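Notes for the one structure printed next.
Every protein chain but one is kept in place in this view of the complex.
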Amino acid sequence: MYPVKYHRATSVDEAKAAFTSASEARFLAGGQTLLPTMKQHLAAPSDLIDLRGIPDLAGISADGDGVRVGAMTTHAEVAQSAEVKEAIPVLAHMASTIGDSAVRHLGTMGGSLANNDVAADYPAAVLGLNATVVTDRREIAAEDYFQGLFATALEEGEMIVAVRYPRPERAGYAKQTNPASRYPMVGVLVAKTGGGVRVAVTGTGQDGVFRHQGLEQALSSDWSQGAVDGVEIGEEGLMNDIHASADYRAHLIRVMAKRAVAAS
Amino acid sequence: MSDTGIGARVKRKEDKRFITGKGRYTDDVRVDNQAYAAFVRSPHAHARVNGIDTSAAEGMEGVIAVLNGNQLTGDGIGNLICGWAVSSKDGSPMNMGPWSALATDRVRFVGDAVAVVIAESQALARIAAEAVEVDYEELPAVVQADKALADGAPQVHDNAPGNLIYDWEIGDAAATDAALEGAHHITEMKVVNQRLSPNPMEPRSAVAIFDTAEDHYTLYTTSQNPHLARLVLSAFYNVAPEHKLRVIAPDVGGGFGAKIYIYPEEITCLWASMKTGRSVKWTGDRAESFMTDMHGRDHITTARMGFDADGKITGFKVDTIANFGAYMSLFSSAVPTYLYATLLSGQYDIANIHCNVRAVYTNTVPVDAYRGAGRPEACFLIERMMETAAREMGTDPGELRRKNFIDTFPHETPVIMTYDAGDFSGNLDKAKAAADVAGFAQRRAEAESRGKLRGLGYSCYIEACGIAPSAAVGSLGAGVGLWESAEVRVNPVGTIEVLTGSHSHGQGHETTFAQIVAERFSQPIENVSIVHGDTDKVQFGMGTYGSRSGAVGMSAIVKAMDKVEAKVKKIAAHTLEASEDDIVIEGGVVKVAGTDREMGWHEVGLAAYTGHNLPDGMEPGLKEGAFYDPVNFTFPAGCYIAEVEIDPDTGDCKVVQFTAADDFGTIINPMIVEGQVHGGVAQGIGQAMLERVVYDDDGQLITGSYMDYQMPRAEDVPFLTIEHNTTVCPNNPLGIKGCGEAGAIGAPPAVINAITDAIGDNDIQMPATAQKIWRALKGRQTAMAAE
Partner (left out) sequence: MTDLTLTVNGKRVTRDVPGETLLSELLRETLRLTGTHVGCDTSQCGACAVHMDGKVVKACTMLAHQAAGTEITTIEGLANGELHPMQKAFNDNHGLQCGFCTPGMIMAGVDMVQRYKAEGKTLDEAAIRHELEGNLCRCTGYHNIVKSIQQAATEM
């Protein structure tokens, strides 16, 4: 790894100050994606500002409307949270399937979303459940947050503080993992929400997570696995690599959508 | 059988250090004044090197030296070589292209090293390596073996026109053609045995220490054969004369073939240590493992097998193209010839076999022996052919095999092997019973009720192990003899040290070898220690590969023990005033049979070393050495039956049941032997369903990490059922055949035969990924661009 200066921030303000005073700073959450990237010399920040010690970024709270997950909450904490399990079981389930147990002990929701890896699970939850990304500057609707591969609406130095998930009426998530990396290759979250049916697909779009209108329309009128069968699922915009061709991915979207409905 | 003797499931003596974190692997070694190496590697599959500018790197903090290939060859360091000469059928020698540890004028695969940075830390070395500027002139590259043979293909080596290394054959072509002509049924297949990366969990590592006062080198290295490393480094690479070079292979974290070879990194570290006067350490990361560890397999084969009206095989004709990558690795030439084509008779009585092998260069990582080495390729071909033929002819695949089994021994095949013992029908029966083949139809129906497709596949494998009679391999072109050596030292207090030329990198020699010694001398196993892996301690040895440690390594120990026992008996007869013939070693003592006259084992040891009262003319001491040269290969064989279940929605496939019935000859420690089968079968399942090295058309390695190369995980493998059906090997003192590679050889065809049975489509190549299975089920022929 290239030399890097490590800072441990204890408040949002301290983290922001450290970020501004460094030449090329990156916020560090669990580091489960950033550190491998740095080890391969593919990223070379001058400073890393560790956010895990900031109380404002921690904790899970629930009310009648939904759940607020602090950005530095680990996947293991989300998976085991009684509040999340009660209010949005699909989110707890999804968290329990991210990476492996060691990764879940360190990886965080905020880190995953800030990175917006095409092969991450959480983007499907945020987009599919119509969550709101709360930053130190503003609130960003899910629709506006994801802007392509590894690209988000976050501005330079903007920090995710929490994610607010409204309670869905029902929701399910199913995925086919990349056989080598075990990241999602096709992950589909289906949800019946106050704002209608939403279907978010992760792991497989050339531009990252996306909503599938055809599936949403079909499931709006008939929330059943059978309804999925009639939907046209095209290959356009889907990735094509050694692990899965676009037509296989399109097929898997259908299969995972059905499984997600069954799990909801 | 004693608690610790032959046949006992003795828990491993070596485990304690590993389970407490006290193992000592090469990367754990750190010496005073340690410096670190990082290699500058080609990002291109094929390029001319027009210049190397090291000035920026040399000026960086912590950099001790930046060294290149011209300096290396200027110091007389020799090219890497292939040590097994295989000639073409027209008599011309194989075309071995030059391979310098650091490339001088041309790079031939992504990862080919062109320079090395020696620095005060690994991180500094790696950062400085990026600052070395190499002026590459890119050349067109070729990746696939068949494309390398095509007209106009890029030429990898100037001295190998058409990229052809050799065009070799075995067997009688005319007789085989005639047999096929008259066949009642012919099965014809094209089979690709895909390229794999061995992936021992410990990455390769080397620590080179040059002693300026003595002009002496010490090399700690991740090697399966430290003595061979010393021999080659000394005799061929001119790094140092043998008596000035000590090679230590301490705990080694798995080998699977990849750690047989002497690599550019080891050569370079030794040389750089002399150049800089510093101890130089290099430890590869996993990316370097994928990029530089010798790969395995990579055959493209077309074959025809003829049957008469009774289902008896009449002839077998095989044409194989073997991809050797960019250079000829140490034993590469032997793999698709003497370790592959000579096994093409399988377990079957086939009168006519002919095999042609063309070995070719491509711009990829060199290919050499990987667990099984040639034998998996042979087994996969034969067993896919047999299963396919049975399906085509509408006969039971197990019974078609049985009809063709060799059942009298010795049996000479038309491809120069002489099988010495076996019970192939017995293996099949035992596997069928343990796998409950009779109940399969019911299991399939039950799976169907759950929406799953279930299939069953056989594989009846045979391999040639115990490599190998030195004169025989010498006559076939081997540059070394493949005997083994051992020394048995009984100390004055009666404890025993066994020095062996075999090397354990997971096989449990410290336990298994101690078992035969403890039993022979009737001593507690705790009093026996096995010493290996250090050229300063063990006189010589050929190391561990090709399932040879039992059949060859332990046979050498037995030979040395014979000599020790003879001397013990002489001493005891002298002391106890009895005839040597009446002396027995039992119950922990040396005694006159049938009497109470005895000496403690330690008393014999003490007598030998005090020398106060020895028979006239006897030298003091109790230490004997032996070299054992096998008289034949050994032939482990068995029957594997796999059952898979497939989810037709996704193509996901799981091996739900796997049964092995193996004939390994005498088994010393069943626990350890079963462990070898477990690991081998997992690698076989990996090849069948998960693993493959992928290059793009430009020679860039796509599967360069575990993000893209699928290793078998715990969920990919079921609990295995293992049966033994032992026939003793008649050609070595313990009757051992070997067990290290069987699983990796036998499993792939069993799994693919099960998958093709489940999906009703025989046309699927390894690895049978979920996507391929789904596509086969869909009957869609549109090949993916990326596949």
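The chains carry the letters A and B, assigned in the order they are written, with residues numbered from 1 in each.
The criterion applied here is as follows: contacts are C-beta pairs under 8 Å (C-beta built on N, C-alpha and C of every residue); 3 or more make two chains touch, one makes a residue touch a chain.
Everything numeric here is computed off the predicted structure, so don't read it as measured data.
Within the whole complex, the absent chain has one touching residue among B:Glu133, B:Asp146, B:Asp211 or B:Asp285, and that is B:Asp285. Of the options A:Pro36, A:Pro55, A:Gly148 or A:Gly196, the residue whose C-beta touches the omitted chain is A:Pro36.
Considering B:Asp112, B:Asp251 or B:Glu741, the position touching the chain not shown turns out to be B:Asp251 (whole complex). Contact with the undisplayed chain is limited, among B:Ser459, B:Gln683, B:Thr703 or B:Thr756, to B:Gln683.
Although one chain is not displayed, chain A still touches it through residues 1-6, 8, 28, 31-32, 35-36, 38-40, 48, 50, 52, 76, 80, 99-103, 105-106, 181-182.
Although one chain is hidden here, its contacts on chain B can still be listed: residues 11-12, 14-25, 27-28, 30, 123, 199-203, 251-254, 256, 285-287, 505-508, 671-672, 674-675, 677-683, 705-707, 711-715, 717, 719-720, 743.
The definition used in the following text is that only the chains that are shown with their structure count from here on.
Centroids built from CA atoms put chain B at 43 Å from chain A. Of all residues in chain B, only 123, 126-127, 130, 287, 649-650, 652, 690, 694, 702-703, 706-711, 769-771, 774-775, 780, 782, 784-787 touch chain A in the complex they form.
Within the complex formed with chain B, the residues of chain A that make contact are 1-2, 40-41, 176, 178-181, 183, 240-245, 247-248, 251-252, 255.
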